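All protein chains of the complex are present and in place, except for one that has been dropped.
Each chain gets a letter, A and B, in the order it is written, and its residues are counted from 1.
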Amino acid sequence: MEFTEEQIVRYSRHILLKDVGVEGQEKISNGKVLIVGAGGLGAPVAFYLAAAGVGTIGIIDGDTVDLSNLQRQIIHFTADMGKTKVLSAKEKIAQLNPDVKVNAYQDLFTSANAFELIKDYDFIIDGTDNFPVKFLINDACVLAGKPFSHGGILRFDGQTFTHTQGNVCYRCLFNSPPPPNAVPTCSQAGVLGAIAGMLGTIQAAEALKYLTGVGELLTNRLLSFNAKTMDFRTVHTRRSPRCPICGEHPTVTTLIDYEQAACDILSHKNNS
Amino acid sequence: MATTIKVNGQSQELAKPIPLSELLILNRIEQPDMVSIQLNGEFVYKEDYETLINDGDEVDFLYFMGGGNSITN
Partner (left out) sequence: MATFNLDITKEHCPMTFVKTKIELAKLQKGDILNVSLSAGEPLENVPRSATEQGFTVLSVAETGTKGIFNVEIQK
């Protein structure tokens, strides 16, 4: 791949790294990452992947920008209120780095479109805020053999791991989603905005590591942090033989659209 | 007899070995359905929550996150 003079300067800080170099930048520039959710986590992921020059970034989100988003969804600005999130994100990415091709999907990620969406991407980012879609992303990626980064935040905490084929998946850790109203969702319990940045940038780093082959991915490890104490913990996990999707006797063989929490549906409806 | 275990990386003293179900109560896990448990690196399923926790055991509570969690740390 031939880089222009401008690109050489733009990506110079990557090229300087022994572990990346121009070969690594080529891999990034040829890379394709799908970000599910253009919100708290999706925003910093999109920014850092665009800055890095990831060749193709797909973003899927059905929402429009709401005032309450602006505290943490930093790719959306005050003037973007009422705009679809994917359009808002696409515009900022274009301004940050015109090298990046953005595929904006103004849609929900469902069992109907999941496989079709992920098939053309090298790596998938879970930037969602609800369990049903987290399980859907897991299931689609496990069944299709795609690697992905799981991410979740709440209050002052964050949690992430990376799945690659044969390694721990979300269902190994959590069999199935909690009942819709069993736990408070983000919008009820609150989150410190910067936590989204803390977790999202880890996910972006994992995507770049995957594309370049550098370092060790967060596979078979659940990284969690508590920002109040700034304690970071890594729990070693293993693929579970009893996992309903990747275990010895799988019971989940097709994609499922679990029921959303009622308050989540309401808050999403109010946004549009 | 004194039983020292680790819960989420932190040391905890118990008067004696207790079942996992009691450890949940001791750690004020109000919604055990919202937590996955690893004992010494292996998942423990609900039907095995009467497993006794012994001296030197390491327990990890994994919480649902990114959706919600009513358990305070």
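Keep in mind that, in the parts below, a residue touches a chain if its C-beta (ideal position, glycine included) is under 8 Å from a C-beta of that chain, and two chains touch if they have at least 3 such contacts.
Every value quoted in this text rests on a predicted model; they were computed, and no experiment measured them.
K.L.:
For the unseen chain, which displayed partners does it touch in the full complex?
P.N.:
Its contacts among the visible chains are A.
K.L.:
Out of A:Val9, A:Ala112 or A:Ile256, which is the one that touches the chain we can't see?
P.N.:
Answering carefully, the residue with contact to the hidden chain is A:Val9.
K.L.:
Residues on chain A that touch the omitted chain in the whole complex?
P.N.:
Contacting residues on chain A, toward the hidden partner: 3, 8-9, 12, 15-16, 18, 21-23.
The rule we apply is simple: only the chains that are shown with their structure count from here on.
K.L.:
Give, as an integer number of Å, the spacing between the C-alpha centres of chain B and chain A.
P.N.:
About 29 Å separates the centre of chain A from that of chain B.
K.L.:
Which of the residues in chain B end up touching chain A in this complex?
P.N.:
8-9, 31, 33-34, 36, 38, 41-43, 45, 60, 62-70, 73
K.L.:
Across the complex, what residues on chain A touch chain B?
P.N.:
Against chain B, chain A makes touches at 41, 128-131, 134, 151-155, 157-159, 172-175, 178-179, 182-186, 188-189, 222, 224, 226, 228, 233, 235-238, 240, 242, 261.
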